[in-house]
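I am attaching a structure below and will ask some questions about it afterwards.
All protein chains but one are shown in place.
Going by the order they are written in, the chains are A, B and C; count residues from 1 in each one.
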Amino acid sequence: MNRESFTAGERLVSPAYVRQGSEARRSHEHLIRLLLEKGKCPEDGWDESTLELFLHELAIMDSNNFLGNCGVGEREGRVASSLVARRHYRFIHGIGRSGDISAVQPKAAGSSLLNKITNSLVLDIIKLAGVHSVSNCFVVPMATGMSLTLCFLTLRHKRPKAKYIIWPRIDQKSCFKSMITAGFEPVVIENVLEGDELRTDLRAVEAKVQELGPDSILCVHSTTSCFAPRVPDRVEELAVICANYNIPHIVNNAYGVQSSKCMHLIQQGARVGRIDAFVQSLDKNFLVPVGGAIIAGFNDAFIQEISKMYPGRASASPSLDVLMTLLSLGSNGYKDLLKERKEMFSYLSSQLKQLSEAYNERLLHTPHNPISLAVTLQMLDEHSDKAVTELGSMLFTRQVSGARVVPLGSVQTLSGHTFRGFMSHTDSYPCAYLNAASAIGMKTQDVDLFIKRLDKCLKTIRREQKRENDESGVDSEKTEDADVTEMALQLDNALLGTNTNQDSSS
Amino acid sequence: MNRESFTAGERLVSPAYVRQGSEARRSHEHLIRLLLEKGKCPEDGWDESTLELFLHELAIMDSNNFLGNCGVGEREGRVASSLVARRHYRFIHGIGRSGDISAVQPKAAGSSLLNKITNSLVLDIIKLAGVHSVSNCFVVPMATGMSLTLCFLTLRHKRPKAKYIIWPRIDQKSCFKSMITAGFEPVVIENVLEGDELRTDLRAVEAKVQELGPDSILCVHSTTSCFAPRVPDRVEELAVICANYNIPHIVNNAYGVQSSKCMHLIQQGARVGRIDAFVQSLDKNFLVPVGGAIIAGFNDAFIQEISKMYPGRASASPSLDVLMTLLSLGSNGYKDLLKERKEMFSYLSSQLKQLSEAYNERLLHTPHNPISLAVTLQMLDEHSDKAVTELGSMLFTRQVSGARVVPLGSVQTLSGHTFRGFMSHTDSYPCAYLNAASAIGMKTQDVDLFIKRLDKCLKTIRREQKRENDESGVDSEKTEDADVTEMALQLDNALLGTNTNQDSSS
Amino acid sequence: MNRESFTAGERLVSPAYVRQGSEARRSHEHLIRLLLEKGKCPEDGWDESTLELFLHELAIMDSNNFLGNCGVGEREGRVASSLVARRHYRFIHGIGRSGDISAVQPKAAGSSLLNKITNSLVLDIIKLAGVHSVSNCFVVPMATGMSLTLCFLTLRHKRPKAKYIIWPRIDQKSCFKSMITAGFEPVVIENVLEGDELRTDLRAVEAKVQELGPDSILCVHSTTSCFAPRVPDRVEELAVICANYNIPHIVNNAYGVQSSKCMHLIQQGARVGRIDAFVQSLDKNFLVPVGGAIIAGFNDAFIQEISKMYPGRASASPSLDVLMTLLSLGSNGYKDLLKERKEMFSYLSSQLKQLSEAYNERLLHTPHNPISLAVTLQMLDEHSDKAVTELGSMLFTRQVSGARVVPLGSVQTLSGHTFRGFMSHTDSYPCAYLNAASAIGMKTQDVDLFIKRLDKCLKTIRREQKRENDESGVDSEKTEDADVTEMALQLDNALLGTNTNQDSSS
Partner (left out) sequence: MNRESFTAGERLVSPAYVRQGSEARRSHEHLIRLLLEKGKCPEDGWDESTLELFLHELAIMDSNNFLGNCGVGEREGRVASSLVARRHYRFIHGIGRSGDISAVQPKAAGSSLLNKITNSLVLDIIKLAGVHSVSNCFVVPMATGMSLTLCFLTLRHKRPKAKYIIWPRIDQKSCFKSMITAGFEPVVIENVLEGDELRTDLRAVEAKVQELGPDSILCVHSTTSCFAPRVPDRVEELAVICANYNIPHIVNNAYGVQSSKCMHLIQQGARVGRIDAFVQSLDKNFLVPVGGAIIAGFNDAFIQEISKMYPGRASASPSLDVLMTLLSLGSNGYKDLLKERKEMFSYLSSQLKQLSEAYNERLLHTPHNPISLAVTLQMLDEHSDKAVTELGSMLFTRQVSGARVVPLGSVQTLSGHTFRGFMSHTDSYPCAYLNAASAIGMKTQDVDLFIKRLDKCLKTIRREQKRENDESGVDSEKTEDADVTEMALQLDNALLGTNTNQDSSS
């Protein structure tokens, strides 16, 4: 509503009230102005109404929403389903132009602004989360793996002779695939066991660099966030090696933004050595739907080069999601989430420690991993391989998601490469184990329910094992399983601890 | 976004594009300004984005949406469920103040504007629909019946001695109840049969006025829209009687806005005689959810008096619905709907005529009723009472809604009053019949499906009757009924005539 | 999705995963079944997805959402605007039938279920809130005032000779209007001053009953929730008088559900004496938009009689709002809100006490009023009348809503009745004062902001008064006012106390 509209309004309703209303409107506008001027995440989260006003204002700047537009091109932002238009707040043109995913679209000033602001906010948050010297970043509507591929493809043009990527082993398929898809040969560096932890073998890395020759190496591809007992790579030392040998360094920081330790590694690496880009998942760090990543770095020009490698426009959806999320949370809200995650990590550790000891198992000592934990499954494993995977499926059926059992001796071949001990990041870890992680957004009740259900599962398996040992083959699980549904239905009660007795007695 | 925000935007994105965007914004603002300045329904319907922008702008003028508001009253527009807030576009304060449903709320400039504009738009549409000399109206969040009650209660204060309401009979419970609830005694004037039509007995009305004495009569309560074979009251002549005897006249125009004939009656009545207020349903005339009515009239002061009789604030929901609907349709869209309804009426008439003749029945000749039609059910009725109601329930089961069978001889007692021949508006209509109406929003496929299903039902019943006459009591309906579900599932095909064979053969 | 769909799904995706998914669906269904079977508010609030699934399931039971429906009636639930349909979750048919607002609609099984369940849930909550012996209630889509009118209109049919309503004075227009609109003569019983409190004059009530004769009295119309220094009526004693003289008793419990004290009064009144119905606002007690009320009572038949007095269908919107709200909150969530309100009341009391003493004013001692508080404005008042109202408008401009200043000597005439000392519930209260209330949903920051702003306003006025006394007429308020906008813009900071210095220094 413009001035004339307010004046007309004053004739219909008391001027004093309309003035108060238009005054109130200014507070919303003020927040929007601050955002556009500073390009920083507001400290306090925005009200839903400010957020929607802002999105609405941006959207009507796109040509598909012009009241008088006529379109005679091949891509005019037309939408057949009004439900689809609405769920995208009428942003239809995506982001970027054919040449550059960060470029501005003449047809879509609003979407272009959205894109710029989102990247600016995300940069602000990366700084806040610990990488203070980051200089540029952009949101790309591809998962972490494909984003890593894009980085490698960009490097190819700078290092035409390179064929290899040095890669301290991490058993996660998409990390490996990201190199294969880009057309490079991963040189796997096995981890070394230090105590319970699996850590980067720096000597092996350097030896390999010397062996292959720096020019034949596209880059070192290191990893921060990972499942215990593997711990984040020694990024700092790797960065130094890269600097020394003049080799690019790409860091897979998949879900590392949520951990100050991971972010610190990157900040330090860049300070003392070389890091060309670090890539992180949007969904895993910012509680948005799967589908986006952030490519960030310390050299403006290189980050822009990557953004120019993406051919064609791209979905604005991940950018919109993270923008909405950050504006809702505010930087304070995000900080609170980080803090809470850390607390949950401690809580989960202590609970797992206690439970594991009750079963004569052990929480692996992995102090360098700030997110993931591992509990040995020695007793189970000794009994039979099957027991370990059975535990996994029992947990799944009981609606525990994300817990991961790692049996010994699993072998997997990926694009011609054979990994022994797959999932455990090493050819033969001393024992089978179970992973659990404290990721951003986790709540006390997640921990409590997990511990309770894990306890029940372990109890059941032990009982079975005992019975089998006694050669009395009665399957007690069947009756147990009948309870699962019932249990699931009672969970909401259980969640709040109101019916603890009932649950624990069932 | 204000000027500073656009300037900041120009720094992020090309100034030319941002300017184009802010230019585009002005088209939306222009439409909003026109609305507020003229208070008329726009000719062309608004785009969803203009509509939502407008509602958003209004909502942030309400104190519950002020970013810095602090509330220390007993009614602060707080909402517990964000889903509820969103579905009301964050208009929480309702409309009106304790003294007057049309009054402006200091706490809610936006809701107050919404209320004013809605009433203004609705007035515009009533004029357009045919009552050109209407001077004032307001939307009230109560159904037609309760709104009539409010009119009667208002009149009570002006006519303290009055006890009776003169009411040409119409067999619709809420009409009757509206008078009972207001505490008056309805004086029922039986209709007279003219050809097939039931029409107002003007002489009986005048005789009753003279018998009871004008001062003891609160008002005449006439009706326009009604089920055939009753036709709209002779509103013009009743208005003259009211003027002559100085008696108020309230017209129940429930679903009459959609018919130029009904509206013309009111316009003429007011021109040559006396009409104090006419009341119409929102849902039946404007395709919105049930729950609101419009009280309109020719004397500003009296309409305001009624609006001041409503004690307390009221729901803004019906006002919001009709506002959204009229802005989406535009006056042209509404006119199109009126035109289409008229065409559907002709189509339904001709189809019903044809079908009824095939069964040796007759479409009653009711040229004064512009909306509702009636087809005799003589054959059925002759056979047995039950057959008529059976037809009704067969149609219901077959997802025909709104068709109404009227058997002979139904008796109903309402608040002590006994109505013989209830539903047929007269003690004993010559025959049983079936009603169908062409109401606003009806589509060709409604008519086609109805005719097809009615045909099938009649066929089934005839067959049964024949069989019973042959004294072979096998119930064929059972097998028929088994088909109903199957049929229902095929309806979407049938709707488009693609599978006609299949449907007609089943 | 039915069994066949799941089976088809198992062919597309792993059966184990689909089974897990269909299992999960059962938890939602279980909650819905419990609700329908028990008709009670669930203890724990529902997830948004369960809620929406439930509403969706209900809506598709209404004929307007039948895929194969054909409508040939005058009211077929057609909707022109898809935005309108969506915001009502496609419930279009409203609630009730022409004869009875609680009746079931053949065309709308879903809406009918919604209506029944809502009433059942609301009854459950009223019991929980303290009126354990309530036997029936229904939600009516009208504000409290109009709902009281409906009660009076219903009583009229039972007491044809009655002309008067005995009404302990409360200065709230819609209370008074509710009687006038119903066509009765309110007999105002002045309150008596006990300490600072204004309380029911029981003797005057009884004297009036005797004077007028019980048969000429429609009912006693008492009030619980009200602005201090008036306190809730002595409902218990009034109920006894009503029982003794065989007079109906209607209690206006507008925003009393939120206070256990108000609810206790009603519970006790019904136990020891007579209460026919008590009426409460939906919005003020359940944090939903304005527009609905609950009419409740202890005699099933009488409550049904009232529901049958509402002529015609009615909006389902208020019912839908309260249903969504209660299912989201759960009874535990609602109890938490009640508890929090009580705490806020204590906090507001202590803060107001402290502030008032700093200005040599006094928090009135009104221990019987559990919601509203009053602070004297003696100093202001001594200076000039204008100062009191000026404080009111200063607070309004500073986005304090709901604070109410009550000057001395205001006179108001309502429908021929003159009220001296209007707003103060008595002809001449000893001093001017300011009201503030702790209503459900209030937050600490509401109190803090209010106290801060009130402090600033009082300071400003005192300064002015001093200056005027010094006969130096410089208006400092102007410069003050320029700060208001600025201040408003800083409020979000202020809200969290981050910039306290800045705010207090401005």
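In this text, contacts are C-beta pairs under 8 Å (C-beta built on N, C-alpha and C of every residue); 3 or more make two chains touch, one makes a residue touch a chain.
Just so you know, these numbers come straight off a predicted model, no measurement behind them.
Engineer: Which of A:Pro15, A:Gly99 or A:Pro367 touches the chain that is not shown?
Structural biologist: A:Gly99
Engineer: For a quick check of understanding: of B:Glu23, B:Glu194 or B:Asp300, which residue touches the chain that isn't displayed?
Structural biologist: The single option touching the absent chain is B:Glu23.
Engineer: Which parts of chain C face the unshown chain closely enough to count as touching?
Structural biologist: Residues of chain C in touch with the missing chain: 1-2, 4-5, 8-9, 12-14, 16-18, 20-22, 24-29, 31-33, 36-37, 39, 47-50, 52-54, 56-57, 59-63, 65-69, 82, 86, 90, 104-106, 109-110, 112-113, 116-117.
Engineer: Which positions on chain B touch the chain that was left off?
Structural biologist: Chain B touches the chain not shown through residues 20, 23-24, 26-27, 30-31, 43-44, 82, 396-397, 399, 484-485, 488-489, 491-493, 495-496, 498.
Engineer: Even though one chain is hidden, which residues of chain A still touch it in the full complex?
Structural biologist: Listed in rising order, the touching residues are 48, 51-52, 63, 66-81, 83-84, 87-89, 91-95, 97-99, 106-107, 141-146, 148-150, 153, 156-157, 172-178, 180-183, 225, 254-255, 281, 283-284, 286-292, 309-318, 321, 324-325, 328-329, 333, 337, 348, 371-372, 396, 399-404, 415, 436-442, 445-447, 449-450, 453, 487-489, 491-492, 494-495.
Basically, only the chains that are shown with their structure count from here on.
Engineer: Taking each chain's centre as the mean of its CA atoms, which one is most distant from chain C?
Structural biologist: Ranked by distance of C-alpha centres from chain C, the top chain is A.
Engineer: What is the identifier of the chain with the smallest separation between its Cα mean and the overall Cα mean?
Structural biologist: C
Engineer: Going by the contact definition above, tell me which chain pair has the most C-beta pairs touching.
Structural biologist: B-C
Engineer: Based only on mean CA positions, could you tell me how far chain A sits from chain B in angstrom?
Structural biologist: It comes to 54 Å between the two C-alpha centres.
Engineer: Give, as an integer number of Å, the spacing between the C-alpha centres of chain C and chain A.
Structural biologist: 46
Engineer: Approximately how many whole Å separate the CA-defined centres of chain B and chain C?
Structural biologist: For chain B versus chain C, the centre distance works out to 30 Å.
Engineer: Which parts of chain A, given as residue numbers and ranges, touch two or more other chains?
Structural biologist: Correct list: 20, 24, 26-27, 31, 82.
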